[in-house]
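Only a single protein chain was left out; the remaining protein chains are all shown in position.
Think of it as A, B, C and D in the order they're written, each chain with its own count starting at 1.
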Amino acid sequence: MLLKKNIPIGYVFGKVKVELVIILLYSLAIAVIHEWFLEVPISIPLAVPAVLGTVISLLLGFRSNQAYDRWWEARQVWGAIVNDSRTLARQVLNFTGSQYEEDDVHIWRQRMIRRQIAWCYALGQSLRRLNPTIGLEKYLSRKEMEYLTRFNNVPMAMLDQHGKDLRRALEEGYINRYQQMEIDKTLTRLCDAMGKCERIKNTVFPSTYSLYIHFSLLLFIAMLPFGVIDYFGFLEVPLVVAISASFLLIEKMAIHLQDPFENKPTDTPMTAIAGTIEKDLKQLMHDQDLPEDKRQEKYYYIM
Amino acid sequence: MLLKKNIPIGYVFGKVKVELVIILLYSLAIAVIHEWFLEVPISIPLAVPAVLGTVISLLLGFRSNQAYDRWWEARQVWGAIVNDSRTLARQVLNFTGSQYEEDDVHIWRQRMIRRQIAWCYALGQSLRRLNPTIGLEKYLSRKEMEYLTRFNNVPMAMLDQHGKDLRRALEEGYINRYQQMEIDKTLTRLCDAMGKCERIKNTVFPSTYSLYIHFSLLLFIAMLPFGVIDYFGFLEVPLVVAISASFLLIEKMAIHLQDPFENKPTDTPMTAIAGTIEKDLKQLMHDQDLPEDKRQEKYYYIM
Amino acid sequence: MLLKKNIPIGYVFGKVKVELVIILLYSLAIAVIHEWFLEVPISIPLAVPAVLGTVISLLLGFRSNQAYDRWWEARQVWGAIVNDSRTLARQVLNFTGSQYEEDDVHIWRQRMIRRQIAWCYALGQSLRRLNPTIGLEKYLSRKEMEYLTRFNNVPMAMLDQHGKDLRRALEEGYINRYQQMEIDKTLTRLCDAMGKCERIKNTVFPSTYSLYIHFSLLLFIAMLPFGVIDYFGFLEVPLVVAISASFLLIEKMAIHLQDPFENKPTDTPMTAIAGTIEKDLKQLMHDQDLPEDKRQEKYYYIM
Amino acid sequence: MLLKKNIPIGYVFGKVKVELVIILLYSLAIAVIHEWFLEVPISIPLAVPAVLGTVISLLLGFRSNQAYDRWWEARQVWGAIVNDSRTLARQVLNFTGSQYEEDDVHIWRQRMIRRQIAWCYALGQSLRRLNPTIGLEKYLSRKEMEYLTRFNNVPMAMLDQHGKDLRRALEEGYINRYQQMEIDKTLTRLCDAMGKCERIKNTVFPSTYSLYIHFSLLLFIAMLPFGVIDYFGFLEVPLVVAISASFLLIEKMAIHLQDPFENKPTDTPMTAIAGTIEKDLKQLMHDQDLPEDKRQEKYYYIM
Partner (left out) sequence: MLLKKNIPIGYVFGKVKVELVIILLYSLAIAVIHEWFLEVPISIPLAVPAVLGTVISLLLGFRSNQAYDRWWEARQVWGAIVNDSRTLARQVLNFTGSQYEEDDVHIWRQRMIRRQIAWCYALGQSLRRLNPTIGLEKYLSRKEMEYLTRFNNVPMAMLDQHGKDLRRALEEGYINRYQQMEIDKTLTRLCDAMGKCERIKNTVFPSTYSLYIHFSLLLFIAMLPFGVIDYFGFLEVPLVVAISASFLLIEKMAIHLQDPFENKPTDTPMTAIAGTIEKDLKQLMHDQDLPEDKRQEKYYYIM
């Protein structure tokens, strides 16, 4: 699905550009004062920032772990959506008896599978707070499009439409009662996946933790030049900037990872995944109209 | 569901206000004595509090992890309640055959879905030790309200009512035997979610761990001024207060996170989640009477 | 279920009383020798015990995590028992058709639910290595009591009785074939919960790990006075005792948490949980004979 | 199931005997050279091995965690085997209608349950790379024994025999179609448990990790005497041996824990667990021929 693409170095450091310039000026000022102007010693033992460094390392470790878990769970949920979309297509295509190869069943199958493709796009767009129905006219009938606009939660309404179509299929005799239950279980799993995405989207990481870590980090960086000025002199400046960059980048990384649906370049590649689902499901339907590779994903770096 | 709201700085530091004032006076007294009165050295090597600092960091890391896990599990359970409420509504609406569009089935569907909405509110209120039936008269009949007051555990009784209604639906022929089993599985998952909330609510974090960590922390803070007084002089006071604030805040944070149903501003936003469920389920029923945004949640900061 | 109760300070420190007295005498002896008798220096650099301290902190962290996981899993399993007991009652009450409101079905329901209550008490007692059948005569017939005494594993035999009663219900036509399967799934989950409790009970934590950690801790404590005697003099004694108490308590805590069914005051509150189940299930049966709060639990502190 | 037995101290230290003697001689040589022969200083600052000590602690923590997880998963899988064996017995005994109490059904039940007992022993023996069919003649017919010898994977073939017997039971009308599916699910879970054991058995821990940790540990031990010789003189020898023993033991412990099916004294007690299953299942069948306590397990210390 995803290819490894290089991340431009500018992009990486761009996130902490402002902070690094300030730290550069700050540590330079200290070095100038220490070397040229001041007589009284201003250095402190390195052990003082080192104690803070240990605490901050542990807290950044904790934070990185939780952020990574959120990001990885988001990726797992979208992996499960791939699996269950394929399962739904397999069930819809193969549960309906081969004797019903006439038009009605064929239309029903097409409608179910196209709606499933649309559901994946709609879920991705609604998680990014975009209009979920944009671009779905390729997969849904005009009537269904109109019906869906009445709902706040469009993907949920589409699962309900799936359920209504299952009932129709049972009443028409396309599927039997056990098959209805089995496909309904697949819908339940899709409903769970949708809810898990919403949970990750809507639950912010405890922000007091973030605040505390950020303040501790600033305290640590402010003390660092005093701890190393005696040994390094002007070489202190690049050293402090380099160490600060490390800590700030790891903090920023955690901040970005923890919100995997925020419409940022480092997002979960939902449109690409939905494109893969579309390609797979259309091939199962023997539909030749495969989607070209999605262009709108190209600005999304893969993290 | 939830929006990021700013946490007032006063709220954050308010929790450790008293402790910080005491630490301020304590470290100030030591600085005054050291600088103005005393001749004999009272400083100790920084390595002594540093050893304690490492141990405490590890223990706070352990504690933060467990507290976060409890909080995140609480959030996951409520996410599962959202999913299973939607699944229940989808099953109730779509299992009942479309030929039964007459009034009886319609009333049955309405009763099931309204009770499910009420169940979410009731569970949230009973986890906060409030009267679980307050405000449920909008969703339940007077007779059912009266019946429920006989029970200690109101949400459990409501699931039992769901079960009774399922039996009635089977006997009336609204649903078939497989569908009864499938909806019953959804009830089982809701019952599990309820029990998980009760487990988190009722199991206190091993309090001897908390005690030990708190005492170690006090010992560490008491030794800190002696470790840095030689290098910092009066600057020791803000340094000690800042480091103490970090450690105390991280401890307080863990204490709040570990009890996510305690009716505090940093609570799991159960009423807001139940409101979302109400909106979704009513739209599925084509009920126009959507709830306005819940006002009582506005004092709950999102953590 | 559980209320936060204060843990008497004597109870907490009582567990490490003997060790602390020995450490007190040991560090006092070293201080006396150092201050009054000896000329040659006996202090060692603090870095030596500090290295050991880091290793021990990491190992205690590992141990605390595993012990906490065992304890929390035990609590989760009993939470699942609560859920599945309620589910069993809901299924037993609501699967049996309302047209069978005559006595036979009523007796069958009562027997199933009362046996489930008894099963919870029996499991708790057998995990504590008490006679599992004590006090069950309130819930079971005399004949069933006699039958059960033939088994080594009484709770397993009771699940088998549940299974036999399900067969009877199917043969009598109280429940249909799907319902038998669905209730059997609930029995399977109860069987799993029972087996998980037995696994936690019967699998000791790798004892060589415990041994190693304990010996390292003693080595660390033995070296500690020599590391701090130079800076603290007689103040070394309370410092060493306080730090040793911290480490010993955290070790003891892990030892207690890791065996959650050992009939100790810090046990998993199985009798209280079984009492909650009894109350809930009896209310579902409209049985007025609710249990009074269990008195025998009062000596069990909640950890 | 398992009782806590003391681990002879000789057994514990026997594993690192050779290493400790070498370290003893090595550190003794350094002490002799330093004290009696050499004039030039050979000590190095303790901070150098201390840095390595921190890295090694973290890596040993990582390794202990993964090894413990493998060991605990092995134990969980065998706990699940206990649960599913009991579930299989309950289903086999109680699904077959009570009206079929004639001989055929009885023989069928006996065959299923005895084969399940045999399966547990066979799985344990094949995981220990012993002949899996040894001792199974007590539970299986001669014909079935012969049939099984044709298979590389005997436990898999026994599950297939279970499946064939289920088909026979359906064709004879002992069980209905739903019951066949439900028992088949139990077989699926047993098949999963078997595969999980094979996975743990056949996947070696990434050996380059082990190599790296071992080499780092040797480097650390080699540098340790130089770091402490200045402060301790000849007392350095027991100190170095004690610290080395701690690190080596924790490494050895992880190596043993990570392979829980290697026919070593610290093995997962599979034969004892199979004995428990045999006793439980025979009591459910009202079979008086209970197994005596397994003697061959007595050399297996419980870790």
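Assume a contact is a pair of C-beta atoms (placed from the backbone, for glycine too) under 8 Å apart; a residue touches a chain by one contact, two chains touch by 3 or more.
Being a predicted model, the structure only gives us computed values, none of them experimental.
**Student:** Just to verify: which one of A:Ala47, A:Val204 or A:Leu219 makes contact with the chain not shown?
**Tutor:** A:Ala47
**Student:** Of the listed residues D:Leu58, D:Ile107 or D:Leu235, which contacts the missing chain in the full complex?
**Tutor:** Counting the whole complex, the residue in contact with the absent chain is D:Leu58.
**Student:** Looking at the full complex, which residue from A:Trp71, A:Trp108, A:Tyr212 or A:Phe261 touches the chain that isn't shown here?
**Tutor:** Result: among the candidates, A:Trp71 touches the missing chain.
**Student:** Touching the hidden chain in the complete assembly: which of D:Leu136, D:Leu166, D:Ile229 or D:Met253 does that?
**Tutor:** D:Leu166
**Student:** From the listed residues D:Ala157, D:Val228, D:Ala245 or D:Met270, report the one that touches the chain absent from this view.
**Tutor:** Residue touching the chain left out of view: D:Ala157.
**Student:** Since one chain isn't shown, list which residues of chain A touch it in the complete complex.
**Tutor:** So the residues of chain A touching the missing chain come out as 1-2, 4, 7, 12, 46-47, 49-50, 53-54, 57-58, 60-61, 64-65, 68, 71, 75-76, 79-80, 82-83, 86-87, 89-91, 93-95, 97-99, 176, 178-179, 181-182, 186, 228, 231-232, 242-243, 246-247, 249-250, 253, 257, 266, 279-280, 283-284, 302-303.
**Student:** What is the set of chain D residues that contact the non-displayed chain in the whole complex?
**Tutor:** Touch with the absent chain occurs at residues 44-45, 47-48, 50-52, 54-55, 58-59, 61-62, 66, 150-153, 156-157, 159-160, 163-164, 166-168, 170-171, 177-178, 180-181, 184-185, 187-188, 191-192, 194-196, 198-199, 202-204, 206-209, 211-212, 215-216, 219.
As a working rule, only the chains that are shown with their structure count from here on.
**Student:** Find out how few touching-chain steps suffice to connect chain B with chain D.
**Tutor:** 2
**Student:** When the CA atoms of chain A are placed over those of chain B, what is the turn angle between 0 and 180 degrees, to the nearest 5?
**Tutor:** Best-fit rotation on C-alpha atoms: 70 degrees.
**Student:** Given that chain C and chain D are copies and touch, would you call their interface same or different according to whether over half of its residue numbers are shared?
**Tutor:** different
**Student:** From the C-alpha centres, identify the chain that is farthest from chain C.
**Tutor:** It is A whose centre lies farthest from that of chain C.
**Student:** Please compute the C-alpha centroid of chain A, do the same for chain C, then give the distance between them in whole Å.
**Tutor:** 39
**Student:** At what distance in angstrom does the C-alpha mean of chain D lie from that of chain C?
**Tutor:** About 24 Å separates the centre of chain C from that of chain D.
**Student:** On chain C, where are the residues touching two or more other chains?
**Tutor:** 47, 50, 54, 58, 61, 178, 181 - these are the residues of chain C that touch more than one other chain.
**Student:** Answer with line, ring, star, complete or other to describe the graph linking chains that touch.
**Tutor:** line
**Student:** Which chains touch which?
**Tutor:** A-B, B-C, C-D
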